[in-house]
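Here it is, the structure, as structure tokens.
Note that this complex is displayed minus one protein chain, with the remaining chains in position.
Now for subunit A:
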Amino acid sequence: MALKIVKGSIDRMFDKNLQDLVRGIRNHKEDEAKYISTCIDEIKQELKQDNIAVKANAVCKLTYLQMLGYDVSWAAFNIVEVMSSSKFTYKRIGYLAASQCFHESTDVIMLTTNQIRKDLSSPNQYDTGVALTGLSCFVTPDLARDLANDIMTLMSHTKPYIRKKAVLIMYKVFLKYPESLRPAFPRLKEKLEDPDPGVQSAAVNVICELARRNPKNYLSLAPLFFKLMTSSTNNWVLIKIIKLFGALTPLEPRLVYSCVHVVKYLGLLAMSKILKTHPKSVQSHKDLILQCLDDKDESIRLRALDLLYGMVSKKNLMEIVKKLMLHVDKAEGTTYRDELLTKIIDICSQSNYQYITNFEWYISILVELTRLEGTRHGHLIASQMLDVAIRVKAIRAFAVAQMATLLDNAHLLTGNMQRNGICEVLYAAAWICGEFSEHLENPMQTLEAMLRPKVATLPGHIQAVYVQNAAKLFATVLKSQEGNTDSTAAQETSQLMIDRLPLFVQSANLEVQERASCILQLVKYIQKLQQKDVEIAEEVNALFAGELNPVAPKAQKKVPVPEGLDLDAWINEPPSESESEDEQPKAIFAKEEPKHSRPRHTEVDEKELARRREARKQEQANNPFYIKASPSSQKAVYYKSHKHKIFPPCVLSFFTGLPMSDQYVKLEEERRQKERAEKKKKEKKKRKEKRSGRGKKHDSGPESEEDITPAHQVDIVTEEMPEVNSLDILYFKKSSKHKKKKQKKEKEEKEKKKKKKHHHHHHHSDGGGEESVQNGTVEEEEPLPVSVYQSSARHSVYDIQGNLQDGSQVVVSVIFENKGDSFLKSMEFNVLDSLNSKLQRPDGSGPHDGLTVPFQLPPGVSNEARFVFTVQSIIMPQKLKGTLTFIVKDSSTHEKLDFKLHFTCTSYLITTPCYSDAFAKLLESGDLKGSSVRLEGVNMPFHHLLARICFHHHFSVVERIDSCASMYSRSIQGHHVCLLVKTSGQTVSIDAKCDEPTLLGNVLDEIKQTFSQC
């Protein structure tokens, strides 16, 4: 009885764990102290138990009570007991309790030395870890002295988990036992470069703490720390190192720099992050950030630049840029200078030049930037110049004047041209001067500058622009000179062109050559007319008439598509890919395109052109998308107030921006391209001659007259016709479904069952595309005459194979053979599922999705693809309709081929060997139903007959006696099929038995069919 009570109380006590204690305390809010004191009594009882689990539980509860302010030092010995448990669970509880309540004056600590040492060397890393953690809280000088060596060994432990703890605890050891520092320090220093970032961070941590106490001993480590600071990605390490440098700086002032730099860098980085969300708060520190631009450290300057980008406003833009320009002048090192340059441009051009109030200023900034030598960003400056000149109409006069100066002084820019990217700006300058030549004060001078022989040393694409724009300038000059009725001056100008242009005609650059020769011819013609005293300026100017409108990349979307216009339909046959490289890039010179056709129009009908231009202006005025420049009177006002307006990119309206002729030009161009593609092969040689001849003769434009054949419609028809051969025509007549001209494919069928024994031979007599029905067949859907089949482009063989492992799975391998001479790709195989048979499709695809055939077929190549079907009932044969779609690469036509997959019953049979006794047993069992069939007129040796049945119908011969043989096969669903084949003369009788009469009947029918074809 007494025992029972004791045991019951033990159970209860044992039950009360930490959670119960906490719950109990929460339930006794009124008399918490009283409740806890009873709990402590219980704990004392528990601690008297021998069971370590009970003790550990008690110690765990004590740790909690300690947090609530109860003194638990009386249990110190029990804590040591729990610490010494061999179980990690209890050990951890013990060490936790010790770390919470042990201190230097705790007596029992001296008892722990050996236990701790044992734990430190435990094979279990967590025993060691827990001991280190605990020790870090209650280490005494004695423990430090006794365990210093053990801990030092652990600093080189294989596990980084132990290493980092050992490194960290060394600081505590040093504090309690300073003598250990000297021997341990080399190893500690070594840990600064530990491969594990955690250990590295621990070492930094310890050294930082040490350095705080005695900085001068750690000065020698500064370089190492500096290296760490630049390489480490761990923020903790960075912070600690900065702190350390903070401690070292009083001794080594040079460190202040690096320290301040890191802080500055971090500060700027932080600011740039704040800037994104709260730009205002950063803007007030503008001066500070500008100061950072003077910093020695390049990375700080770059950060400051980043910040400035977000800080500019209309008010401070000019000031900031002015500062930056000063830095550009001072800057050494091209990287930083280039960075400055791009930043200046970024800052100015951001959000559509939002902050620029004076574009004259911006242009002069750009011009100033061109004085930079060796920058890589010439093209950037150039594109800015172009952009501003095109979009800010009011600034054009100023821009043109500046650009003319640039051209005049081109030699300054091109001094060291080869490695000087700045010459790119000449591209912009030449174009602006040419395009807006009406603003030029002295066009003649600029024209001369553009035709200087030195120009020929510029890169090709710039020369090309020079030549083209020289022509524009020429037109302008002519106009002014003719106006003065000074015909000699005009003729002199023409002469200047004729003198200078040949230099460019000889250029190695095709673009330059082409343009120069074209313009040279034109000028020669003009000169001829001039000599006849014909006033030509007006017409020459018409060459370059019309305004160039910048168009936003997305502008086209805003134009509604006119009714009845199908943009997706091909206007002509699509051009072949091979020709695409000949396409002219439609860069800034979008105007070039119409240039072939323009002269014709002007010559033919000057009035008409004027009328159209008027109409266009009218249209533009009415078009809300089209933003016109302010009239000149207004312009002056704007100009004076220095508040230039930015014209947002105009929208290209379908019928406004371009004259109608463009439509033709486009159509014609496409057609010609196509035509060229067709002719290319035949005329390759011819063309080559023509091209090389062009350079010498200087007489042909970019496209010779020959290339342009006027009768487009007829052309297209004739070029198509020859490919349609008589057979195809026949085909067209037969199958109205197919419209494609190259529909000369077909599928043939042939079944080839794999048999282990009869692998070879038995060529089926299915040559010539005749239908031979064997086990499985693919039939062409269209009842086409055989003659069409002769030109078959494709040939397909397939094999249906049941899967023994899975009675409902059938694998169909199809061999695709491309018999035509076109490349076939993007083949997709699809079958119309029946209730019984379904094509297995990948997860996620719909029941009617096709399967991609995983290969392409070059002409004459064949390849095999496998498709898996699930079949429920196998007792009936089945035909599945399917289609194969594919793309014929040469003609880019998408074609379709219908076929039928014939799942015969024999395709569900698997050749299975059977021994005669088993066979006999099977027949005797009486489970099988019988049926028989007679084949007449079979004229072949008996063994051939058997082989044929074996091969085509998957039977194996069980026994053969003279002209009699027994055969066996099994279906994938386990039906037995037994045959007894007898022959006499030309008659073959087959008696068959099977447990599924329907299946048997069908198999026999199929066998009969096989032999009816011989």
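Convention: a contact is a pair of C-beta atoms (placed from the backbone, for glycine too) under 8 Å apart; a residue touches a chain by one contact, two chains touch by 3 or more; residues count from 1.
In this section, contacts and distances are computed from a predicted model.
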Undepicted complex member, UniProt protein name, chosen from "Septin", "AP complex subunit sigma", "Malate dehydrogenase" or "serine C-palmitoyltransferase": "AP complex subunit sigma"
Among A:A75, A:I169, A:L275 or A:V455, the residue in touch with the chain that has been omitted: A:I169
Identified contact with the non-displayed chain, of A:S121, A:N214, A:N235 or A:Q291: A:N235
Among A:K16, A:R92 or A:H954, the residue in touch with the chain that has been omitted: A:R92
Identified contact with the non-displayed chain, of A:Y70, A:F185, A:Y336 or A:F823: A:Y70
Residues belonging to subunit A that touch the chain removed from view: 18-19, 22-23, 26, 53, 60, 63-64, 66-71, 87-89, 92-93, 96, 100, 103-104, 124, 126, 129-130, 132-133, 136-137, 139, 161, 164-165, 168-169, 171-172, 198, 201-202, 205-206, 208-209, 212, 234-236, 239-240, 242-243
